[in-house]
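I have a structure here, written as structure tokens, and I will follow up with some questions on it.
As you look at this complex, bear in mind that one protein chain is not there, while each of the others sits in place.
We just call them A and B in the order they show up, numbering each chain from 1.
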Amino acid sequence: MAFKLSEEFKTKAEKLCAKYPRRDAALIPLLHELQKEAGYVAEEGMDALALFLELPYSRVKAVATFYTMFNREPAGKYHLQVCRNISCHMAGAEGLLERLRAALGIAEGETTKDGLFTLSAVECLGACGSAPVMQVNDDYFENLTGEKLDVILEELKHGKYPSQK
Amino acid sequence: MPKLTIDGKNIEVAKGTTLLEAAQQLGIYIPRYCYHPKLSVSGSCRMCLVEVERGPKLVTACSTEAADGMAVLTASDKVMAARRDVLEFLLINHPLDCPICDQAGECGLQDYYMKYSLRKSRFSQEDKVLRQKRRAAGPRLMLDNERCILCTRCVRFCSEVTKTFELEVMERSDHSFIDLKEGKALDNDYSLNIADLCPVGAFTSRDFRFKQRVWFLKKTPTICLGCATGCKIEAHHNENTIYRLAPRPNSETNTWLCDHGRLSYKAVQAGDRLAKGVIKNGLIDLEPALREAATRIDEAKGAVAVLGSPWLSVEDNAALARLAKDAIKTESYCFDLTAEQGIKDGILINKDPAPNTSGVKLVKEALGGISLEELVRRIAAGQFKVVLTEARAALLIKDALKTSGPRLIVFACAKSEIPAGAYATFPYATYFETPGTFVNYQGLRRRTEAPVEAPEGVKPLWALVNKLAAYSGAGLRLDSAEDALKEIIFK
Partner (left out) sequence: MENILLKNNVAGIEAYFADGGYKPLKKALGLKPADIIEEVKKSNLRGRGGAGFPAGLKWSFIPKDAQGPRYLVCNADEGEPGTFKDRELLRKNPHALIEGMAIAAYAIGAGHGYIYIRGEFAAEAELLEKAVAAARAKGFIGKNILGSGFNFEIFTHRGAGAYICGEETALLESLEGYKGQPRLKPPFPAIKGLFGCPTVINNVETLAAVPAIIEKGGDWYAALGSGKSAGTKLFCVSGPVNKPGVYELPLGVTFLDLLEKSCGGMKTGKKLKAVLPGGSSTPVLTAEEALAVKLDYESLAAAGSMLGSGAVIVIDESQCMVKLLQVLARFYHHESCGQCTPCREGCGWIDKLLSRFEEGRAEKKDIDTLYSVAEGMLGRTICPLADAMAMPVMSFVKKFRAEFEAHAAGKTCAEAK
């Protein structure tokens, strides 16, 4: 499949590259940008990026698969990432995950058929003082309870972005 | 110059020497997987951990520089415990398929397990990480990720030596694995070195797989004749069959071996290997064929030209020169061959595909002869009734031969080498079957050793020349290859 980096992407990419004495240092920020455009990092995207940065494809792929934030498959519109590390675990993260699995009818790593939600269990999000915590795309939702979670889910389903807390 | 002790032995080493290298100088072997003297240091397998007295932790011998006053222990209880632990870690996710693994017998895991561990595994089989089993990673390599211990030698080889960057470790933690781009083949010119480098059975040679258990193989040191680089190699063989070639790492020419050279042994077993003489297109026994050729040479009454060949040993070229000079008594012999010399890919492959252009030059210096230009001119002018040479060298005078059409007598190993229109062809022994001296592009004189015998009836080229001379009535008295070298002066 022919895949071309958009001109907009390239302009942005040049700016990012300029932050570093070596262009390839921008690889991770550029993978973020790729993911922003497509919701995931596709094979063709990695190919194009390798060409753009004049890097071997293997390096791009190795980096993209090393870091957990890069989705290898298209993610849902809302990527629900529930922290399950120690503080969140003690605060009931397992229960939240169970609630989400039941509400969405999917397991961790899966996306709902309507493409709205992807569910992931993730490791420490660095907000342990307000456990349990979930990240939806880039935003944190903290001090969660089952009820709060239900409200957030309802709002998202109806296209309303919840105010964070 | 740091002075230190290793296992109580004193040693002084050059600054920058690692503990592993220093130990090696003392003859103390430190086990290792990721370390390779010609690749960057990775320090990740943790097999070479050693104890430095008063140090808080064990250190990797491969990456730690020797320092003045160090007291290093390579076999202390702590070190032995670390080796046992690392081996146990490496083995937990390794499949138990040694009986069907081609690496068995030369496997780093097997060898070190026997030497340093012998511990019963405490890991339960059902917990093993399952990785992809064998698949072709390229035309010459198989990859079995499940056997891989992630030492990354292969990755570093492709990025540091061939600079082709095919391989990388994908993912992380214990689900990481070596991979290349989907649909892409690992087919660089040196890919088979990866099978050598791989300490386990993850990368194996598709050519060698399952042909022979390695403990049956005998090893004969010899020289690669794949080009003018003249790499030192060893032939691995059993019961008169060569199964593979491997580099003999040395500081003069090569650590590695190119795939072309590595597979060059196949010529020995080629299906169209000649075992009899060929006159026109008919196979006949060697003796009558040689007599027939000798008759044609005699009939020509000196209108004979002889051309040397960069594909032949110094001995065989010298024998040809002697044949021209002392038996046929023609002055039209040429050992004036030149070819551009030098490494063309920055690694090993030479611009000159022939192994002995420099060796032929020595024959010319000792025995004289005319220039190639002159020879071509004389052939084209129809001055000869017979032209004698080696099959591939005949290509050098191809056009001239066409113009005048003398009888072409050639020496060839395989049918496919015979030039069109050859009058007579004689089979000769390859240099895996008879020793021969070659001079590489650096001027280094090297001799091949014969790991196997030539097919029945196939003789070394110098011996054929000796017979031709005898049948022509002028004995050269060559009883051995060395006899042919008598007048050659090596520098």
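Going forward, a residue touches a chain if its C-beta (ideal position, glycine included) is under 8 Å from a C-beta of that chain, and two chains touch if they have at least 3 such contacts.
Keep in mind it's a predicted model, so treat the numbers as computed, not measured.
Colleague: Can you tell me which of A:73, A:98 or A:123 touches the chain that was removed from the display?
Modeller: The one listed residue touching the chain not shown is A:123.
Colleague: Among A:32, A:77 or A:101, which residue is in touch with the absent chain?
Modeller: Looking across A:32, A:77 or A:101, the contact with the absent chain belongs to A:32.
Colleague: Check each of B:22, B:45, B:143 or B:158 against the chain that is not shown and name the one that touches it.
Modeller: B:45
Colleague: Given the full complex, what residues of chain B touch the hidden partner chain?
Modeller: Touching the chain left out of view, chain B contributes residues 41-47, 49, 56-58, 60, 63, 82, 85-86, 88-90, 92-93, 122-124, 127, 129, 149-150, 169, 171-174, 176.
Colleague: Just the residue numbers, please: which parts of chain A touch the chain that's not shown?
Modeller: 19-22, 24-29, 31-32, 59, 62-63, 66-70, 84-87, 89-91, 123-131, 135, 138-140
Please note the rule applied: only the chains that are shown with their structure count from here on.
Colleague: I'd like to verify one number: the distance from the centre of chain A to the centre of chain B, where each centre is the average of its C-alpha atoms, in whole angstrom.
Modeller: Centres of chain A and chain B (C-alpha means) sit 51 Å apart.
Colleague: For chain B, which residues are in contact with chain A within the complex?
Modeller: The touching residues are 159, 165-172, 179-182.
Colleague: For a test of understanding, state which residues of chain A touch chain B in their complex under the given definition.
Modeller: Per the stated touch rule, the residues are 43, 56-59, 61-62, 65-66.
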